[in-house]
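Sharing a structure, written as structure tokens. Questions coming.
The other protein chains are all here in position, but one chain of the complex has been omitted.
Showing chain A:
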Amino acid sequence: MFDFISDYDNPTLWGAFWMTVKLTVVSGLGSLIWGTLLAAMRVSPVPLMRGFGTAYVNIVRNIPLTVIIIFTSLGLADIFGVTMGATDFKVQGFRLAILGFVAYTAAFVCEAIRSGINTVPMGQAEAARAIGLTFTQTLRLIILPQAFRSVIGPLANVLIALTKNTTVAAAIGVAEAAYLMKEMIENEAQTLLIGAVFAFGFVVLTLPTGLILGWLSKRLAVKR
């Protein structure tokens, strides 16, 4: 029944899902960093930074991801010549896709972290300032560590969404799971079976993400 799967070797089923994993992990780390910086900007005392953070989040999270990903390829690469240092078309697509995913997902990460910052009582920051910590130290040592722990759950949602969103990379030729699925559906008769195989593959990736992060969230919760 599953014989047809072995007919595909560019990419193979494993190769395609491995690409999905790579896109997810690299984009996940990138958007965690960029999203944290954006959140820091949104709570900063400098009006210009606050303005930039707010504008960025409100613009980027309201643009469809497909538009962003296609723009990285047709806009950034083809018009502005941004190739992310890649000479190979496949590598370029991979890097551009990650750029797009980071830009997009960071807006959601930022908002999750900002809501976490709001759960940290005002007195924590006051006590930090009272012992002489600067704004950056207060944020880095006191506020963000507590904020992160309270938003592991919401961040898990963002990560699961990102895992599934990586399928959009197929639009610019990145050979991940959805790219292979489309190819199989075009060539084979067992559409339902193919759909089930790929759906199952994504559940295998995302279900543990949710369970592990849910467990971590309980374990690391800050007791008040």
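We adopt the following convention: a contact is a pair of C-beta atoms (placed from the backbone, for glycine too) under 8 Å apart; a residue touches a chain by one contact, two chains touch by 3 or more; residues count from 1.
Just so we're on the same page, contacts and distances are computed from a predicted model.
This figure omits one chain of the complex; the name its UniProt record holds, of "ABC-type polar-amino-acid transporter", "Ion-translocating oxidoreductase complex subunit D", "Putative ABC transport system ATP-binding protein" or "Aldehyde dehydrogenase", is "ABC-type polar-amino-acid transporter". From the set A:I68, A:A112 or A:I142, the residue in touch with the chain omitted from the display is A:I142, counting the whole complex.
Among A:K22, A:R61 or A:R129, the one in contact with the hidden chain is A:R129.
Contact between chain A and the unshown chain involves residues 45, 121, 123-124, 126-135, 137, 141-142, 145-146, 149, 222-224.
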